[in-house]
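With one protein chain held back, the other chains of the complex are shown just where they sit.
Per-chain residue numbering starts at 1, and chain names A, B and C are given in the order in which the chains are listed.
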Amino acid sequence: MLSGKTVAEHNTRESCWIIVHGKVYDVTEFFGRKIILKYAGKDATQEYEPIHPPDAITTNLPPEKHLGPVEPDTVEKVVVEISDEEKARQERISNRPSLDEILNLHDFEAIAKQVLPEKAWAYYSSASDDEITLRDNHAAYHRIWFRPRILRDVTKVDWSTTILGHKSSMPVYISATALGKLGHPDGELNLTRAAAKYGVIQMIPTLASCSFDEIVDTAQPGQVQFFQLYVNKDRAITKKLVQHAESRGVKALFITVDAPQLGRREKDMRMKFEAEDPSVVSKSGSQGVDRSQGAARAISSFIDPGLNWDDLDWFKSITKMPIILKGVQCWEDALQAYDAGVAGVVLSNHGGRQLDFSRSGIEVLVEVVVNLKEKRGLSFPNEKFALFVDGGVRRATDVLKAVALGATAVGVGRPFLYSFCAYGTEGVEKAIKILHDEFEMNMRLLGARTLKEVVPEMVDASNLQSHTVVPRDDLYANNYESMKYAQLKGSKAKL
Amino acid sequence: MLSGKTVAEHNTRESCWIIVHGKVYDVTEFFGRKIILKYAGKDATQEYEPIHPPDAITTNLPPEKHLGPVEPDTVEKVVVEISDEEKARQERISNRPSLDEILNLHDFEAIAKQVLPEKAWAYYSSASDDEITLRDNHAAYHRIWFRPRILRDVTKVDWSTTILGHKSSMPVYISATALGKLGHPDGELNLTRAAAKYGVIQMIPTLASCSFDEIVDTAQPGQVQFFQLYVNKDRAITKKLVQHAESRGVKALFITVDAPQLGRREKDMRMKFEAEDPSVVSKSGSQGVDRSQGAARAISSFIDPGLNWDDLDWFKSITKMPIILKGVQCWEDALQAYDAGVAGVVLSNHGGRQLDFSRSGIEVLVEVVVNLKEKRGLSFPNEKFALFVDGGVRRATDVLKAVALGATAVGVGRPFLYSFCAYGTEGVEKAIKILHDEFEMNMRLLGARTLKEVVPEMVDASNLQSHTVVPRDDLYANNYESMKYAQLKGSKAKL
Amino acid sequence: MLSGKTVAEHNTRESCWIIVHGKVYDVTEFFGRKIILKYAGKDATQEYEPIHPPDAITTNLPPEKHLGPVEPDTVEKVVVEISDEEKARQERISNRPSLDEILNLHDFEAIAKQVLPEKAWAYYSSASDDEITLRDNHAAYHRIWFRPRILRDVTKVDWSTTILGHKSSMPVYISATALGKLGHPDGELNLTRAAAKYGVIQMIPTLASCSFDEIVDTAQPGQVQFFQLYVNKDRAITKKLVQHAESRGVKALFITVDAPQLGRREKDMRMKFEAEDPSVVSKSGSQGVDRSQGAARAISSFIDPGLNWDDLDWFKSITKMPIILKGVQCWEDALQAYDAGVAGVVLSNHGGRQLDFSRSGIEVLVEVVVNLKEKRGLSFPNEKFALFVDGGVRRATDVLKAVALGATAVGVGRPFLYSFCAYGTEGVEKAIKILHDEFEMNMRLLGARTLKEVVPEMVDASNLQSHTVVPRDDLYANNYESMKYAQLKGSKAKL
Partner (left out) sequence: MLSGKTVAEHNTRESCWIIVHGKVYDVTEFFGRKIILKYAGKDATQEYEPIHPPDAITTNLPPEKHLGPVEPDTVEKVVVEISDEEKARQERISNRPSLDEILNLHDFEAIAKQVLPEKAWAYYSSASDDEITLRDNHAAYHRIWFRPRILRDVTKVDWSTTILGHKSSMPVYISATALGKLGHPDGELNLTRAAAKYGVIQMIPTLASCSFDEIVDTAQPGQVQFFQLYVNKDRAITKKLVQHAESRGVKALFITVDAPQLGRREKDMRMKFEAEDPSVVSKSGSQGVDRSQGAARAISSFIDPGLNWDDLDWFKSITKMPIILKGVQCWEDALQAYDAGVAGVVLSNHGGRQLDFSRSGIEVLVEVVVNLKEKRGLSFPNEKFALFVDGGVRRATDVLKAVALGATAVGVGRPFLYSFCAYGTEGVEKAIKILHDEFEMNMRLLGARTLKEVVPEMVDASNLQSHTVVPRDDLYANNYESMKYAQLKGSKAKL
């Protein structure tokens, strides 16, 4: 049992100990990271908790650096002063409307925006460059219109489906989003619990705040989970992750292929996001990364930009899980993926967080369906080669448009994230219920009894490829100064 | 003669009596409806009046539940406090501009918006999901431009027409809208009276606040009325309604086919619209519907989602009225309707209140005309198979565009509703006069002496199918946070 | 010599005298016009002046109604109180920027808007219905882009041209606009003087505030003027006007064909424009028109809605002036005009003041050129059949686009009107100089030495017919209420 006083002496770069959950760790080898040094010799639990899986330290730090428990009473309390801003936020949290007043997925975001810490909101909501793709992801759905059918007996409508052979109560899965504890202490577990209750499949992110095992442990018997993978330069680490996932019963492996380097997300950068990205700690095991090049560069030292088509055989050799490529953005790559024998692709641009001016998944879907039919004779939805899309979905009508155009299911990320940020597990449950309500209504109004009846003829997507109206370029628009007209004397304003 | 005191004792779920217009009713079997329980043992007239046809109770409640009159003096007066908000509204009502200052149909809406009770405005103006279709209904007309002809003798212009064989002073009919008494104590009777005066046809709604017979009784001899029908699961009720309508001289039956379930209208939902929908009381006769699933679900228990093409033969067997399907939204269904032998279709999306992203009636009209010509050799307007459109019309030019493209007539709903909400019967009369003025002007300017001269060549509808500009998604736009630029020290605003 | 007292006794409908410029007139037969009755027995000069040609009364009133001069001292002075609003306007007038600060035609409008009486601004700026066409007239030019040529010797550039055989210093003429004295005491004479100075042709309006002869008398020897004609039901009046114009040396007759009835212009109507339209007084000679039907109806009693193609022979029989039809709006009518042997057409929608959703003249120009080439082998610009366009022009680039597409010249109306409203004759001169400066610059930048070198290949008009972006429908937009999101307790705003 170490005393707090002893720990407190190790508060330098030369010897840096920290306390997390009552245990002491020697993290000297991580020195150089300001954030860690800031807590040297102190209890770092509060800062550590929201953004690291609980087992990150124990897994990544060699056993000899686990110095054992500290005597609680001897640790000097760090008095955290609550800022006025934080007080106002707490006030907003206590003034959240009741869940009954939440009518749609937009509402969760509206509440989350007000109750999240500023940095968390910036991290979650940000996207790359001018965030044009972020917004077009949503806007693209508005370029698709319905051609509903009437006078069909829609007493019973059924929008359940099968995703990669697994039942799902709706053609929607919970897509992977990172750092869930920034917004809620239970992080991704909120999703796991609500998914269980409503028969929805959760995709577990590599960069979860909760540990992989926590998330799997929280699942109910028979609950289906997928795993999203960032591939490490050190393939041994990747192999361990993948095989562990398979051993824990994960049913499919979604390999992210649109992020050889993580995007520049300026809202996030303006926040001077200080916390270490958990990936650095928990997955890469890298030490003293050069942060002077910015967070993006730092993180890219962990993700392998060398990942390529040749690696697919290796993946097949280490796992029997079906492999899906997440982040395909043109028909040529979808075709190549099909020929490479994977089980499907997610037509996605990473929620607008990677390459700005990437087209929305729903737009890419159309060209993929056309070309794979033409070149390989495939029709969609297709059991052997599943097409998923994600990004920008807020309504069941969005999902039904994707299904009509050939998607097996649609990934929803931020809306579920915001729902637990605002209301925890109950928020996610309500979000799913809202989608169910919308599905029932809209299946009836479309005149479709089952998803099979949601056919291409039910949508008019002829405007989908039109990019004549583009989300506003806020930075440019702010700098542009409007033309001024001749003015009366005495009323001349600055040009 | 019951005493108020006796009635007041029956204020529980076990025994629930209410007073309406001085008579006592035992409505215990409706218990479970909070709204009714709230008035248990009391005088419910004020709440009951605006949203129930006066004969709703007598018709629907078995005679033995009619307990007879109450002694007026013994009923405890419910003191209704007038809120400041209501006082302000009354002030606005007294400040309405004179009818002379009303120049167009938009003006009625501008006044109605200010003088209606908040809930009534929310109920009338709301539409489904993000209200994109609601607004595109109007915007679609703005994608059609004129190609007027000159140097024709337009001294006399005549825009009267024939609708299903009945004379109409203009190619416009008053479309069905529900709950008219929310906005004016005379409700739908305002429409009946004005329609009589100006030779316009009124479509009587199933969900009128006034009783069907009141509306028919108010009509002048020879005045033409149509009937809009929601089909009840209990076909006996529907049969009774239809045959009664025919017996009262109604000339056509418009069966609503776009509402197997009523839409989720969020503006309305946010108002926590407490009043029971009259349909539940007066038409379905259902008891204790599960309101925990929301109003939409509740109401759908009355409307039959099982209605389908096979039912048409049954309708033909119970009435000789011509049958028109209201809510057709693609050429395939218009063709099927034609083949099924009905008298016409209304190309409509229910004023944007059902499936969001449905296309406007005017847009659907173009594809219907093309395909019915191509596949059945029909030309339009056509006496044997009438095409109507509704939704979004505000100007005579809108109507003339529809006529040029092949419509027999156009349904106008909310604008007439708003005109009586703002000014009663006189408002509706003024609205009709404005349309007449606009028709005279625009027929002349188009160079058309009669509606037959309003031909397809007079419009350029080549942009109609373009959905590159879409009504603003307010909820998404509110949540999106603009990009911020680098800022001077001291001027940093919250991101 | 009548005494003011005597005149003052004739202040009733039965006997109504008024004083104008010191002379007394018996206008009893005009009774029923509120505006005249208001001045019965009084000096009406101030009200009469701005909107009637000085010879209107003497010409139209039978000699026996001219009662002779009044003794000036005996007329009771009408004390006109200057309102605070008027004082503020006078203040704004004295604060006009110097003409040096006026850089473009927009600037004149910006100043005129601030210095005009409210009613004058409403009358001039208003257009029909929702003013969509008004704004698209200008916007249409923005859908045409340039393809300039380089490395041509543009030391000398010449943008002068010939219009109907008459020299013009630029491919622009001053189009007819009504009621010039509402904005400036010299009215249309400002245009005549500036036109003389800069070699520009003026089109004299039928509804000028100045008399026709005043305008012609003001012209310099050799100055070319055209005449715009509204055709009277009483063809004798029209014949007199036309033959008088020819006898005074007018060079061409522009017959307005887009106004069988004058448009409903709501901005103007909201102003309750009280003054009589001069046309009623000076041209139609009609008595006691029914104003209860509104100003538009009243005015249409003078203009002949029966005017048609058959009338053209009659016009040819009464004048040798070349005849041009003003207000052609589709190629079919342009073709018919050509076949009817007129000298040209103005592709115009009356500045957006007649049929809303008429297409802009520049848009119509393209289809006219294509079809007259295809069907009659014509090329444009063409000496025998001139194509003019008007509406929405603000820049020399607009004019050059029209010329490139085949127009002989472009009519500019409101901008010249606003230039004299803001600065009198000097304003018009400056406006013309600005256009000359812009022509010089832009001819050089286009690489065109003469207008002949301004060829179709210099513009990309492929987006011209696109109406996917439409001017905002302000009335509809005002009524539409944005969607609201879930809100924190205590911050609930009215929906």
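The criterion applied here is as follows: a residue touches a chain if its C-beta (ideal position, glycine included) is under 8 Å from a C-beta of that chain, and two chains touch if they have at least 3 such contacts.
Owing to the predicted nature of the structure, the values given are computational and were not obtained by experimental measurement.
The hidden chain makes contact, of the residues A:68, A:306 or A:341, with A:306.
Screening C:155, C:317 or C:379 against the full complex identifies C:155 as the residue touching the chain left out. The residue from C:27, C:40, C:110 or C:164 that touches the chain not shown here is C:110. Here the missing chain is touched by one residue of B:103, B:210 or B:355, and it is B:103. Although one chain is not shown, part of chain B still touches it, namely residues 92, 95-97, 101-103, 106-107, 110-111, 114, 468, 485-491. As for the chain not pictured, it touches chain A at residues 129-130, 132, 257-258, 260-261, 263-264, 266, 269-270, 294, 296, 304-309, 311-312, 325, 327-330, 332-333, 336, 354-359, 465-470, 473, 475-476, 478-485, 494-495.
Considering the complete assembly, chain C touches the hidden chain via residues 101, 103-104, 106-107, 109-110, 113, 118, 122, 125, 130-131, 135, 138-139, 142-155, 266-267, 270-271, 394-395, 397, 401, 437-438, 440-442, 444-446, 457, 460, 462-463, 466, 468-469, 472, 474-475, 478-479.
The working rule: only the chains that are shown with their structure count from here on.
Relative to the centroid of every protein C-alpha atom shown, the closest chain centre, again from C-alpha atoms, is found for B. If each chain is reduced to the centroid of its CA atoms, chain A and chain C end up 61 Å from each other. For chain A, residues that reach two or more other chains under the stated contact definition are 101, 103, 106-107, 110, 468.
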